[in-house]
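Below: the structure, in C-alpha coordinates.
All protein chains but one are shown at their positions in the complex.
Residue numbering begins at 1 within each chain, and the chains themselves are lettered A, B, C and D in the order written.
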Amino acid sequence: TFSQKILGSTTVFSIDNNQNPVDWTVADVASYFTAAGFPEQALAFRTQEIDGKSLLLMQRNDVLTGLSIRLGPALKIYERHVKVLQQTHFQDDEAFC
Amino acid sequence: TFSQKILGSTTVFSIDNNQNPVDWTVADVASYFTAAGFPEQALAFRTQEIDGKSLLLMQRNDVLTGLSIRLGPALKIYERHVKVLQQTHFQDDEAFC
Amino acid sequence: TFSQKILGSTTVFSIDNNQNPVDWTVADVASYFTAAGFPEQALAFRTQEIDGKSLLLMQRNDVLTGLSIRLGPALKIYERHVKVLQQTHFQDDEAFC
Amino acid sequence: TFSQKILGSTTVFSIDNNQNPVDWTVADVASYFTAAGFPEQALAFRTQEIDGKSLLLMQRNDVLTGLSIRLGPALKIYERHVKVLQQTHFQDDEAFC
Partner (left out) sequence: TFSQKILGSTTVFSIDNNQNPVDWTVADVASYFTAAGFPEQALAFRTQEIDGKSLLLMQRNDVLTGLSIRLGPALKIYERHVKVLQQTHFQDDEAFC
(Lines give C-alpha, C1' and ligand atoms only; values in the text may rest on other atoms or scores of the structure.)
Protein backbone atom coordinates (compact mmCIF):
# COMPACT_ATOMS: atom_id res chain seq x y z
CA THR A 1 0.00 0.00 0.00
CA PHE A 2 3.01 2.33 -0.28
CA SER A 3 4.45 3.90 -3.40
CA GLN A 4 7.80 5.67 -3.55
CA LYS A 5 8.44 9.16 -4.86
CA ILE A 6 12.01 10.40 -5.42
CA LEU A 7 12.67 13.93 -4.14
CA GLY A 8 16.27 14.94 -4.84
CA SER A 9 18.25 12.23 -3.08
CA THR A 10 15.47 11.40 -0.66
CA THR A 11 12.84 8.73 -1.04
CA VAL A 12 9.49 9.57 0.49
CA PHE A 13 6.91 6.83 0.77
CA SER A 14 3.28 7.70 0.44
CA ILE A 15 0.15 5.79 1.27
CA ASP A 16 -1.57 5.15 -2.08
CA ASN A 17 -5.18 5.68 -1.17
CA ASN A 18 -4.50 8.53 1.14
CA GLN A 19 -1.59 10.52 -0.14
CA ASN A 20 -1.99 13.63 1.96
CA PRO A 21 -0.25 13.11 5.33
CA VAL A 22 -2.74 15.51 6.96
CA ASP A 23 -5.30 12.69 6.74
CA TRP A 24 -3.08 9.89 8.08
CA THR A 25 -4.23 8.09 11.22
CA VAL A 26 -1.80 7.05 13.98
CA ALA A 27 -1.73 3.61 12.30
CA ASP A 28 -0.88 5.18 8.91
CA VAL A 29 2.03 7.09 10.43
CA ALA A 30 3.37 3.90 12.02
CA SER A 31 2.97 2.01 8.70
CA TYR A 32 4.82 4.77 6.90
CA PHE A 33 7.88 4.54 9.18
CA THR A 34 7.86 0.73 9.13
CA ALA A 35 7.86 0.82 5.30
CA ALA A 36 10.63 3.45 5.40
CA GLY A 37 12.87 1.02 7.31
CA PHE A 38 12.26 2.15 10.90
CA PRO A 39 9.93 -0.49 12.40
CA GLU A 40 11.25 0.01 15.93
CA GLN A 41 10.85 3.79 15.78
CA ALA A 42 7.38 3.38 14.19
CA LEU A 43 6.32 1.98 17.54
CA ALA A 44 7.43 5.15 19.31
CA PHE A 45 5.31 7.29 16.98
CA ARG A 46 2.36 5.05 17.86
CA THR A 47 3.07 5.26 21.61
CA GLN A 48 3.16 9.06 21.41
CA GLU A 49 -0.16 9.00 19.45
CA ILE A 50 1.18 10.89 16.48
CA ASP A 51 -1.21 11.06 13.52
CA GLY A 52 -0.60 12.94 10.26
CA LYS A 53 -1.70 16.29 11.65
CA SER A 54 0.70 16.01 14.59
CA LEU A 55 3.49 14.76 12.29
CA LEU A 56 3.21 17.93 10.21
CA LEU A 57 3.67 19.99 13.40
CA MET A 58 6.84 18.24 14.61
CA GLN A 59 10.09 20.15 14.85
CA ARG A 60 13.64 18.73 14.86
CA ASN A 61 13.91 18.71 18.63
CA ASP A 62 10.54 16.96 19.06
CA VAL A 63 11.77 14.04 16.90
CA LEU A 64 15.17 13.91 18.62
CA THR A 65 14.10 14.11 22.25
CA GLY A 66 10.31 13.60 22.41
CA LEU A 67 10.12 10.06 21.08
CA SER A 68 12.79 8.39 23.24
CA ILE A 69 14.39 6.78 20.20
CA ARG A 70 18.09 6.38 19.44
CA LEU A 71 19.82 9.51 18.14
CA GLY A 72 21.18 8.04 14.86
CA PRO A 73 17.82 6.90 13.44
CA ALA A 74 16.11 10.00 14.89
CA LEU A 75 18.40 12.31 12.91
CA LYS A 76 17.57 10.47 9.66
CA ILE A 77 13.86 10.25 10.41
CA TYR A 78 13.75 14.01 10.84
CA GLU A 79 15.95 14.99 7.88
CA ARG A 80 14.76 12.45 5.31
CA HIS A 81 11.15 11.99 6.25
CA VAL A 82 9.47 14.43 8.66
CA LYS A 83 11.11 17.50 7.13
CA VAL A 84 10.54 16.31 3.55
CA LEU A 85 6.90 15.35 4.16
CA GLN A 86 6.32 18.82 5.63
CA GLN A 87 8.04 20.59 2.72
CA THR A 88 6.04 18.56 0.18
CA HIS A 89 2.82 19.17 2.10
CA PHE A 90 3.27 22.90 2.40
CA GLN A 91 4.41 23.19 -1.26
CA ASP A 92 1.24 21.38 -2.34
CA ASP A 93 -0.74 23.84 -0.25
CA GLU A 94 0.84 26.78 -2.00
CA ALA A 95 0.09 25.23 -5.41
CA PHE A 96 -3.61 25.78 -4.64
CA CYS A 97 -3.24 29.50 -4.01
CA THR B 1 -21.36 25.43 29.68
CA PHE B 2 -19.17 25.62 26.56
CA SER B 3 -19.97 27.27 23.26
CA GLN B 4 -17.93 26.81 20.11
CA LYS B 5 -16.48 29.55 17.95
CA ILE B 6 -14.97 28.75 14.54
CA LEU B 7 -11.65 30.49 13.83
CA GLY B 8 -10.38 29.52 10.37
CA SER B 9 -10.18 25.74 10.54
CA THR B 10 -9.86 25.72 14.32
CA THR B 11 -12.63 25.35 16.83
CA VAL B 12 -12.07 27.15 20.08
CA PHE B 13 -14.37 26.43 22.95
CA SER B 14 -15.24 29.16 25.37
CA ILE B 15 -16.81 29.12 28.77
CA ASP B 16 -20.15 30.91 28.37
CA ASN B 17 -20.31 32.88 31.58
CA ASN B 18 -16.67 33.67 31.66
CA GLN B 19 -15.40 34.10 28.14
CA ASN B 20 -12.07 35.71 28.88
CA PRO B 21 -9.43 33.01 29.56
CA VAL B 22 -7.56 35.45 31.81
CA ASP B 23 -10.29 34.86 34.41
CA TRP B 24 -10.42 31.05 34.16
CA THR B 25 -9.66 29.06 37.30
CA VAL B 26 -7.60 25.84 37.24
CA ALA B 27 -10.93 23.96 37.09
CA ASP B 28 -12.10 26.07 34.11
CA VAL B 29 -8.90 25.26 32.21
CA ALA B 30 -9.35 21.55 32.88
CA SER B 31 -13.02 21.74 31.80
CA TYR B 32 -11.98 23.50 28.60
CA PHE B 33 -9.54 20.75 27.57
CA THR B 34 -11.99 17.99 28.54
CA ALA B 35 -14.65 19.63 26.33
CA ALA B 36 -12.06 20.02 23.56
CA GLY B 37 -11.53 16.23 23.53
CA PHE B 38 -8.45 15.93 25.75
CA PRO B 39 -9.78 14.64 29.10
CA GLU B 40 -6.53 12.82 29.95
CA GLN B 41 -4.39 15.88 29.21
CA ALA B 42 -6.87 18.10 31.11
CA LEU B 43 -5.70 16.25 34.22
CA ALA B 44 -2.09 17.26 33.53
CA PHE B 45 -3.09 20.94 33.33
CA ARG B 46 -4.79 20.53 36.70
CA THR B 47 -1.77 18.76 38.23
CA GLN B 48 0.51 21.58 37.08
CA GLU B 49 -1.97 24.13 38.58
CA ILE B 50 -2.49 26.02 35.35
CA ASP B 51 -5.22 28.66 35.50
CA GLY B 52 -6.16 31.04 32.69
CA LYS B 53 -3.42 33.53 33.47
CA SER B 54 -0.74 30.82 33.34
CA LEU B 55 -2.31 29.34 30.18
CA LEU B 56 -1.87 32.67 28.39
CA LEU B 57 1.84 32.64 29.34
CA MET B 58 2.59 29.14 27.99
CA GLN B 59 4.99 28.69 25.11
CA ARG B 60 5.21 25.73 22.70
CA ASN B 61 7.98 24.02 24.65
CA ASP B 62 6.11 24.37 27.97
CA VAL B 63 3.13 22.45 26.53
CA LEU B 64 5.33 19.81 24.87
CA THR B 65 7.71 19.06 27.73
CA GLY B 66 6.31 20.65 30.90
CA LEU B 67 3.08 18.69 31.20
CA SER B 68 4.40 15.13 30.78
CA ILE B 69 1.73 14.34 28.20
CA ARG B 70 2.11 12.37 24.97
CA LEU B 71 3.68 14.27 22.09
CA GLY B 72 0.87 13.81 19.52
CA PRO B 73 -1.91 15.37 21.64
CA ALA B 74 0.53 17.97 23.00
CA LEU B 75 1.28 19.25 19.49
CA LYS B 76 -2.43 19.67 18.76
CA ILE B 77 -3.21 21.21 22.15
CA TYR B 78 -0.59 23.86 21.53
CA GLU B 79 -1.38 24.62 17.88
CA ARG B 80 -5.16 24.45 17.99
CA HIS B 81 -5.93 25.66 21.48
CA VAL B 82 -3.21 27.36 23.53
CA LYS B 83 -1.85 29.38 20.59
CA VAL B 84 -5.33 30.26 19.30
CA LEU B 85 -6.62 31.29 22.74
CA GLN B 86 -3.59 33.53 23.14
CA GLN B 87 -4.02 35.12 19.70
CA THR B 88 -7.72 35.72 20.32
CA HIS B 89 -6.99 37.13 23.77
CA PHE B 90 -4.29 39.50 22.65
CA GLN B 91 -6.34 40.60 19.59
CA ASP B 92 -9.26 41.41 21.91
CA ASP B 93 -6.86 43.44 24.02
CA GLU B 94 -5.77 45.47 21.01
CA ALA B 95 -9.42 46.10 20.05
CA PHE B 96 -9.75 48.17 23.24
CA CYS B 97 -6.86 50.47 22.42
CA THR C 1 8.93 43.39 56.80
CA PHE C 2 7.54 43.62 53.26
CA SER C 3 5.98 46.61 51.58
CA GLN C 4 4.10 46.50 48.32
CA LYS C 5 4.74 48.63 45.25
CA ILE C 6 2.29 48.66 42.31
CA LEU C 7 3.93 48.43 38.88
CA GLY C 8 1.29 48.43 36.15
CA SER C 9 -0.92 45.48 37.08
CA THR C 10 1.87 43.76 38.98
CA THR C 11 2.53 43.94 42.67
CA VAL C 12 6.15 43.62 43.64
CA PHE C 13 6.99 43.13 47.28
CA SER C 14 10.15 44.59 48.61
CA ILE C 15 12.05 43.99 51.81
CA ASP C 16 11.84 47.25 53.75
CA ASN C 17 15.28 47.52 55.22
CA ASN C 18 17.01 46.13 52.19
CA GLN C 19 15.17 47.18 49.07
CA ASN C 20 17.78 46.26 46.49
CA PRO C 21 17.40 42.59 45.52
CA VAL C 22 21.12 42.42 44.73
CA ASP C 23 21.74 42.40 48.49
CA TRP C 24 19.11 39.76 49.39
CA THR C 25 20.34 36.60 51.09
CA VAL C 26 18.92 33.16 50.26
CA ALA C 27 16.59 33.62 53.25
CA ASP C 28 15.42 37.03 51.94
CA VAL C 29 14.58 35.50 48.55
CA ALA C 30 12.58 32.73 50.23
CA SER C 31 10.77 35.29 52.43
CA TYR C 32 9.94 37.35 49.35
CA PHE C 33 8.24 34.44 47.56
CA THR C 34 6.44 33.34 50.71
CA ALA C 35 5.06 36.87 51.14
CA ALA C 36 4.14 36.92 47.44
CA GLY C 37 1.90 33.87 47.95
CA PHE C 38 4.25 31.07 46.89
CA PRO C 39 5.40 29.45 50.17
CA GLU C 40 5.90 26.02 48.57
CA GLN C 41 7.96 27.42 45.71
CA ALA C 42 9.93 29.60 48.16
CA LEU C 43 11.34 26.33 49.48
CA ALA C 44 12.63 25.42 46.02
CA PHE C 45 14.47 28.75 45.75
CA ARG C 46 16.09 27.97 49.09
CA THR C 47 17.00 24.40 48.05
CA GLN C 48 18.68 25.72 44.89
CA GLU C 49 20.57 28.31 47.05
CA ILE C 50 19.30 31.31 45.14
CA ASP C 51 20.21 34.65 46.70
CA GLY C 52 19.40 38.09 45.23
CA LYS C 53 22.40 38.11 42.91
CA SER C 54 21.44 34.73 41.42
CA LEU C 55 17.78 35.80 41.21
CA LEU C 56 18.75 38.76 39.02
CA LEU C 57 20.54 36.35 36.66
CA MET C 58 17.62 33.93 36.20
CA GLN C 59 16.04 33.50 32.78
CA ARG C 60 12.53 32.20 31.98
CA ASN C 61 13.72 28.65 31.37
CA ASP C 62 15.71 28.54 34.63
CA VAL C 63 12.55 29.33 36.63
CA LEU C 64 10.39 26.88 34.63
CA THR C 65 12.70 23.86 34.59
CA GLY C 66 15.53 24.48 37.07
CA LEU C 67 13.50 24.65 40.27
CA SER C 68 11.36 21.49 39.88
CA ILE C 69 8.21 23.42 40.71
CA ARG C 70 4.79 23.11 39.07
CA LEU C 71 4.42 24.84 35.73
CA GLY C 72 1.44 27.07 36.59
CA PRO C 73 3.04 28.85 39.57
CA ALA C 74 6.41 28.87 37.78
CA LEU C 75 4.95 30.86 34.87
CA LYS C 76 3.53 33.48 37.25
CA ILE C 77 6.67 33.62 39.40
CA TYR C 78 8.72 34.42 36.33
CA GLU C 79 6.34 36.91 34.68
CA ARG C 80 5.13 38.77 37.75
CA HIS C 81 8.13 38.64 40.02
CA VAL C 82 11.52 37.59 38.63
CA LYS C 83 11.13 39.56 35.38
CA VAL C 84 9.68 42.59 37.15
CA LEU C 85 12.34 42.62 39.87
CA GLN C 86 15.01 42.49 37.16
CA GLN C 87 13.43 45.30 35.13
CA THR C 88 13.09 47.47 38.23
CA HIS C 89 16.66 46.71 39.27
CA PHE C 90 18.21 47.46 35.89
CA GLN C 91 16.07 50.62 35.49
CA ASP C 92 17.34 51.84 38.86
CA ASP C 93 20.87 51.16 37.64
CA GLU C 94 20.33 53.26 34.56
CA ALA C 95 18.93 56.11 36.67
CA PHE C 96 22.42 56.50 38.16
CA CYS C 97 24.13 56.92 34.79
CA THR D 1 43.64 2.39 8.82
CA PHE D 2 43.55 6.05 9.86
CA SER D 3 45.61 8.91 8.50
CA GLN D 4 45.84 12.34 10.07
CA LYS D 5 45.20 15.65 8.35
CA ILE D 6 46.07 18.95 10.10
CA LEU D 7 43.39 21.64 9.86
CA GLY D 8 44.51 24.79 11.66
CA SER D 9 45.21 23.55 15.17
CA THR D 10 42.86 20.59 14.85
CA THR D 11 43.77 17.09 13.85
CA VAL D 12 41.08 15.24 11.95
CA PHE D 13 41.51 11.53 11.40
CA SER D 14 40.18 9.98 8.24
CA ILE D 15 39.59 6.39 7.24
CA ASP D 16 42.01 5.72 4.38
CA ASN D 17 39.90 3.63 2.07
CA ASN D 18 36.74 5.52 2.71
CA GLN D 19 37.56 9.14 3.27
CA ASN D 20 34.09 10.63 2.91
CA PRO D 21 32.28 10.48 6.28
CA VAL D 22 28.95 10.25 4.46
CA ASP D 23 29.83 6.63 3.65
CA TRP D 24 30.99 5.61 7.15
CA THR D 25 29.14 2.77 8.85
CA VAL D 26 28.32 2.83 12.58
CA ALA D 27 31.50 0.77 13.09
CA ASP D 28 33.58 3.32 11.11
CA VAL D 29 32.26 6.17 13.28
CA ALA D 30 33.16 4.24 16.44
CA SER D 31 36.64 3.46 15.05
CA TYR D 32 37.15 7.11 14.23
CA PHE D 33 36.45 8.27 17.79
CA THR D 34 38.53 5.47 19.29
CA ALA D 35 41.48 6.52 17.10
CA ALA D 36 40.85 10.16 18.04
CA GLY D 37 41.37 9.29 21.73
CA PHE D 38 37.78 8.82 22.87
CA PRO D 39 37.30 5.03 23.13
CA GLU D 40 34.68 5.31 25.88
CA GLN D 41 32.63 7.87 23.96
CA ALA D 42 33.00 5.81 20.75
CA LEU D 43 30.81 3.24 22.48
CA ALA D 44 28.07 5.84 22.98
CA PHE D 45 28.08 6.69 19.26
CA ARG D 46 27.67 2.96 18.57
CA THR D 47 24.85 2.60 21.13
CA GLN D 48 22.99 5.49 19.52
CA GLU D 49 23.51 3.87 16.06
CA ILE D 50 25.26 6.86 14.56
CA ASP D 51 26.70 6.25 11.10
CA GLY D 52 28.42 8.85 8.89
CA LYS D 53 25.18 10.28 7.54
CA SER D 54 23.80 10.84 11.05
CA LEU D 55 27.16 12.24 12.23
CA LEU D 56 26.98 14.94 9.56
CA LEU D 57 23.52 15.92 10.85
CA MET D 58 24.53 16.30 14.51
CA GLN D 59 24.31 19.70 16.18
CA ARG D 60 26.19 20.87 19.29
CA ASN D 61 23.33 20.06 21.65
CA ASP D 62 22.89 16.54 20.21
CA VAL D 63 26.51 15.72 21.05
CA LEU D 64 26.32 17.33 24.51
CA THR D 65 23.04 15.86 25.73
CA GLY D 66 21.99 13.08 23.32
CA LEU D 67 24.88 10.69 23.88
CA SER D 68 24.93 10.57 27.70
CA ILE D 69 28.67 11.17 27.77
CA ARG D 70 30.63 13.40 30.15
CA LEU D 71 30.52 17.11 29.37
CA GLY D 72 34.28 17.72 29.08
CA PRO D 73 34.96 15.15 26.35
CA ALA D 74 31.62 15.99 24.67
CA LEU D 75 32.65 19.63 24.22
CA LYS D 76 35.93 18.58 22.56
CA ILE D 77 34.29 15.89 20.41
CA TYR D 78 31.90 18.48 19.03
CA GLU D 79 34.38 21.34 18.50
CA ARG D 80 37.39 19.39 17.25
CA HIS D 81 35.76 16.54 15.40
CA VAL D 82 32.03 16.67 14.57
CA LYS D 83 32.10 20.36 13.60
CA VAL D 84 35.36 20.02 11.67
CA LEU D 85 34.25 16.88 9.80
CA GLN D 86 31.06 18.70 8.80
CA GLN D 87 32.92 21.82 7.64
CA THR D 88 35.39 19.73 5.62
CA HIS D 89 32.56 17.68 4.14
CA PHE D 90 30.43 20.62 3.10
CA GLN D 91 33.51 22.49 1.73
CA ASP D 92 34.34 19.44 -0.41
CA ASP D 93 30.75 19.48 -1.67
CA GLU D 94 31.05 23.09 -2.73
CA ALA D 95 34.30 22.35 -4.56
CA PHE D 96 32.27 20.25 -7.01
CA CYS D 97 29.88 23.07 -7.92
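By definition in this document, a contact is a pair of C-beta atoms (placed from the backbone, for glycine too) under 8 Å apart; a residue touches a chain by one contact, two chains touch by 3 or more.
Because the structure is predicted, anything quoted here is derived from the model rather than measured.
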Open item on the list: Touching residues of chain D against the unshown chain: what are they?
Closed with: 64-65, 70-73, 75-76, 79
Open item on the list: Which parts of chain C face the unshown chain closely enough to count as touching?
Closed with: 26, 47-51, 53-54, 57-58, 62, 66-67
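The rule we apply is simple: only the chains that are shown with their structure count from here on.
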- [ ] Indicate the whole-number Å distance between the mean C-alpha point of chain B and the mean C-alpha point of chain C.
- [x] 27
TODO: Go ahead and note the Å separation of the Cα centroids belonging to chain B and chain D.
DONE: 44
